[in-house]
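Omission of a single protein chain aside, the complex is shown with its protein chains in their original locations.
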Amino acid sequence: MVTIDDYGEYETAWCPGCGNFSILKAVKQALVASRLEPHQVLFVSGIGQAAKAPHYLNANVFNGLHGRSLPVATGAKLANPKLAVIVESGDGCNYGEGGNHFLAAIRRNIDVTLLVHNNQVYGLTKGQASPTTAEGFVTKAQPEGVFSMPFNPIAVAVAMHAGFVARGFSGMIDHLSNLIQQGIAHRGLALIDVLQPCVSFNKVNTFAWYKERCEPLPPEYNPTDWQSAMKIACEWGDKIPIGIIYRNDRIAFEEHFPVLAQGPLVEQDVDGAMLKEIIEAYV
Amino acid sequence: MVTIDDYGEYETAWCPGCGNFSILKAVKQALVASRLEPHQVLFVSGIGQAAKAPHYLNANVFNGLHGRSLPVATGAKLANPKLAVIVESGDGCNYGEGGNHFLAAIRRNIDVTLLVHNNQVYGLTKGQASPTTAEGFVTKAQPEGVFSMPFNPIAVAVAMHAGFVARGFSGMIDHLSNLIQQGIAHRGLALIDVLQPCVSFNKVNTFAWYKERCEPLPPEYNPTDWQSAMKIACEWGDKIPIGIIYRNDRIAFEEHFPVLAQGPLVEQDVDGAMLKEIIEAYV
Amino acid sequence: MPESTMNILIGGEAGQGLVTLGQLLAKSLVRSGYFIAVTQGYQSRIRGGHNTFAIRVGLDEVIAPLESLDLLVALDEDTATLHQRELSADGLVVIDRAFDVDADSFLKVPFKELAHGRFSNIAALGVVGSLLGLDDALMAKTLDDFFGKKKAHLAAENRRALKAAVEWTAAHSTAWCKLPAVSNPARRFMMNGNEAIALGAISAGLKFYAFYPMTPSTSVSVNLATHAKRMGLVVEQAEDEIAAINMAIGASFAGAPSMVGTSGGGFALMVEGISLAAMTETPVVVVVAQRPGPATGLPTRTEQADLELVLYAGHGEFPRAIFAPATVEECFHLTRKAFELAERFQTPIFLLTDQFLADSYRTVRPFDVENLSPVHVGAHAPESSPYLRFAITESGISLRLLPGMSEHLVVADSDEHTEDGHITEDLSIRTQMVEKRLRKEGWIGSLVVPPEMQGDEVPDLLLVSWGSSKGAVEETAWRLRSAKQRVATLHFSQVWPLRPEEFMRHLESARQVVSVEGNALGQLSRLIRRETGFEIKKQVLRYDGLPLTPESILRELNYGNH
Partner (left out) sequence: MPESTMNILIGGEAGQGLVTLGQLLAKSLVRSGYFIAVTQGYQSRIRGGHNTFAIRVGLDEVIAPLESLDLLVALDEDTATLHQRELSADGLVVIDRAFDVDADSFLKVPFKELAHGRFSNIAALGVVGSLLGLDDALMAKTLDDFFGKKKAHLAAENRRALKAAVEWTAAHSTAWCKLPAVSNPARRFMMNGNEAIALGAISAGLKFYAFYPMTPSTSVSVNLATHAKRMGLVVEQAEDEIAAINMAIGASFAGAPSMVGTSGGGFALMVEGISLAAMTETPVVVVVAQRPGPATGLPTRTEQADLELVLYAGHGEFPRAIFAPATVEECFHLTRKAFELAERFQTPIFLLTDQFLADSYRTVRPFDVENLSPVHVGAHAPESSPYLRFAITESGISLRLLPGMSEHLVVADSDEHTEDGHITEDLSIRTQMVEKRLRKEGWIGSLVVPPEMQGDEVPDLLLVSWGSSKGAVEETAWRLRSAKQRVATLHFSQVWPLRPEEFMRHLESARQVVSVEGNALGQLSRLIRRETGFEIKKQVLRYDGLPLTPESILRELNYGNH
């Protein structure tokens, strides 16, 4: 049986008090609860503070470019559908630089768990606005405050009929861990947007700020009802709903490829006879 | 008074019967109705069949890279807010290669009219699937049919509270022309997704197919009601609603910059005294 | 043997079935035992405009396109007007009787009647095939094969048009000369560059391919998509080129031999990803089919102006190899070699082709399919832990395990990393890792495809070329030699790395060295000078969007009309 110790414990480069620590803990718990062993899991990340997370546990890791974790994860999943693939990266990475891949991953519904550490700021580059930063938020790069409307990943994902759309909060580890576990179990893209205080650069959306607002959806909430999901997706104010906001059972992308039912591509030989037949057709 | 003749008449490189001809006509009508003279208008396009449209009328034109018309248009509008800036390009250009800019333009709410010739296919490159191609649609590049769910630009734009969201049909020129005129008049990003038959590569969503389904929204429809807009945005089947689906009065992006109230940046001198003061602060 | 070829150009508007006609005629020629080389010229539009499909045919291998025409098949009036001046002395124009143009050399055919108002292109096939002396039955079979079962309903009608045309030609036979017959034609393929790349890749073990459509690379993608289901490939159209290269890297990391295909502008978007592949030491093969730039340029034409872009693509410093196939056969074999190098050296490897070669159908001798082994991916898991993905070795190559395929954990990072793949800011490890990666370049260099020298060892004139221009340059040299000049050629089918010891003596022993390139800056010349100090002072450069031809080269060399 896999235990939390199998996932190790490492020194990090994060600031003391950062919300990332709790997310890391929740991830480990979820992996254990999912009975996954380290070598069965592939973490793909981009660049940013959040993107360092996979370095701090035992697993396969591909820490790629800023904004590009979803395509890498998609490729890896399509090469080896047996891997449990988890993307872990920041709000800037996934909704900023990587916005186009976010849309495409939802459309594909590739079986990847997408964990976005959403601290509403670019942490690693020292506090510029991210796509989820609130209007009016002042930074050194936005001295007059942010002019753009914040990106609502949940609303866009629900509008696009993503297969699994959830919001968590780093301050509620068990709740979050459970969401991640369900996300991993879900066949298809599972978006989990995790509200995460950045103690160094976000002095507005602090731990206390989130704590005061985050409220788990009631047990009777039905995440398969698109209409109400769309409504919940837009709630963001004194109350911020957390939990699984929407889900459906769209077929996972990799299931469209019969070849992948046979397992990892690397294990499959080149069919010489078929190749010959194909080449001979050029006569 | 500007007339339709001021906008000229040119030979095109389009296939006979292509829906682009009608869109071109509607655009010219709308420009005339908007009392805009050719030199007051800047068309920005990408690459594709739709993107050639601005070559076929008289106006200022920047025909840039595939997928990148929105950033070019944003830069141009921010340099000269007096220009009426219209982006005209295809579904592949705007929702595929340019997906990230589509999201950012909506968030900014830059005052640009975004005209998407949506033929649900990549025309110029000979018929591969585009982001709006229906699931199961077979092409040479997708011989097993498209696996991804089509992108619904209207739903995403409404979910993101875009300022002006409309759908038109090339087969209803006057209706379309009116939408375009209203889009130009709207201060902020105006998305007009135009259903456009591609006679060469889309044998499913033909003129007849659209004609049968497209239905103008009833006069009593209230596009300022977000909830019902979200519902209408998802209608796509035997009936496809056309018209202004959603609008609000978010402030246009360029209005955040006091300097732009003074007109084009090129007309504004470098304030030498202020520069001196700034530089002297480095002492 | 260049002089004994015949050059046929079919011209017309897009949408007239010109490519179908060209392919059918080409295929019929190949099956009849001839060698062909096709040059396609088309515009960035789907209907209308002026497109061409030229077939140069001969009894021996045809290596280059030619400007001078023997037979012009004009599907519209424009074609006759535009190309008549390229017609050789006894050249013939085949044209629809309906057009109001005429000359002695015109064979005016009642296409509409022959084709009953449809399939004029099939009627043209019949006329041209008959003029050339092709067997009717062979043409009919080629027609059937082409339309296959799917379009069987068209087969009968097509055959009728063909038959009518053949009969009409027999009845109106002119004095125009047929091709010399080939007895017992050998079994050969008709294949273009992009098809050969796709097949070469599959034979090398390709399992994952990602792309975003872009002329002239798209047909690699379409070919792979066509064979995907039967060969168990995953072929995916990405949302953009950035996604394509990153998907390929992810798939390769997880064990699938992977490739992407694009052209200059799309490749420009992959530049960051190339650097990622190099840093994470992930094998990936990148096909760049060149077309004229900058920016969108001339999207359907040809050029050789992205050598430098590909050579220096990616921030930071790392090893790579660049193949530039000269022929369709080389497209096949160098693609295979690219996969081998990619897997072995765990770094991006490039195939640099162009629109001309991509679309150029050729007669190709059958491949020895049985003996084409695919690459071996990854290594066996070591017995001991911890596994060090980036172990610093003398060769620079580290044992590559695949994630999920053993209990060992595989960690890769785009940041500088320790031997176990984790992010580090230790500057002494940094130095070692830079050197480790660069050591691989030495090894790659020891395996280069050497440039090919042909002709006099001590020539008066040495013509240097790379990639698809090889044939045009060799034919130029052949012509000059026929005119008793001492001319040699030095051709590079791999443009990086270069091994000066393999070609310096050729450059130095020639009285004059001229480089012939399809670009405006002489990019190979510059590279040769960078690597050797040798300056190639004279250059024949072409950058109007058309492939180099013997005539164009001779003109620039001031040898007039050879």
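Letters are used for the chains, namely A, B and C, taken in the order the chains are written, and counting of residues starts over at 1 for each.
Basically, a contact is a pair of C-beta atoms (placed from the backbone, for glycine too) under 8 Å apart; a residue touches a chain by one contact, two chains touch by 3 or more.
Being a predicted model, the structure only gives us computed values, none of them experimental.
Peer 1: According to the contact rule at the top, which chains on display are touched by the left-out chain?
Peer 2: A, B, C
Peer 1: Touch as defined at the start, partner being the missing chain; which of B:Asn63, B:Ser89 or B:Ser200 qualifies?
Peer 2: B:Asn63
Peer 1: With the full complex in mind, choose from A:Gly19, A:Pro54 or A:Gly96 the residue touching the hidden chain.
Peer 2: Only one listed residue reaches the unshown chain, and that is A:Gly96.
Peer 1: Pick out which of C:Gly12, C:Pro65, C:Gly129 or C:Gly293 touches the chain that's been left out of the picture.
Peer 2: C:Gly293
Peer 1: What subunit B residues would touch the chain not displayed?
Peer 2: 37-40, 42, 44, 47, 52, 55, 58-65, 68, 70-80, 82-83, 100-101, 103-104, 257-260, 262, 264-266, 268-272, 274-276, 278-279, 282-283
Peer 1: Considering the whole complex, not just the chains shown, which residues of subunit C touch the missing one?
Peer 2: Where subunit C meets the chain not shown: residues 43-44, 49, 242, 263-265, 267-269, 271-272, 275-276, 278-280, 292-301, 303, 305-306, 308-309, 311-318, 413-416, 425, 427-428, 430-431, 434-435, 437-438, 519-521, 526-527, 529-530, 533-535, 543-546.
Peer 1: Footprint of the hidden chain on subunit A, which residues?
Peer 2: Spelled out for subunit A, the touching residues are 13-16, 47, 49, 64-67, 96-97, 99, 122-126, 128-129, 131, 140-144, 200-201.
By definition in this document, only the chains that are shown with their structure count from here on.
Peer 1: From the centre of subunit C, which other chain's Cα mean sits the farthest off?
Peer 2: A
Peer 1: Approximately how many whole Å separate the CA-defined centres of subunit B and subunit C?
Peer 2: Once rounded, the distance between the two centres reads 37 Å.
Peer 1: What residues in subunit C touch two or more of the other chains?
Peer 2: 229, 239-240, in rising order.
Peer 1: For subunit A, give me the residues that contact two or more of the other chains.
Peer 2: 100, 103-104
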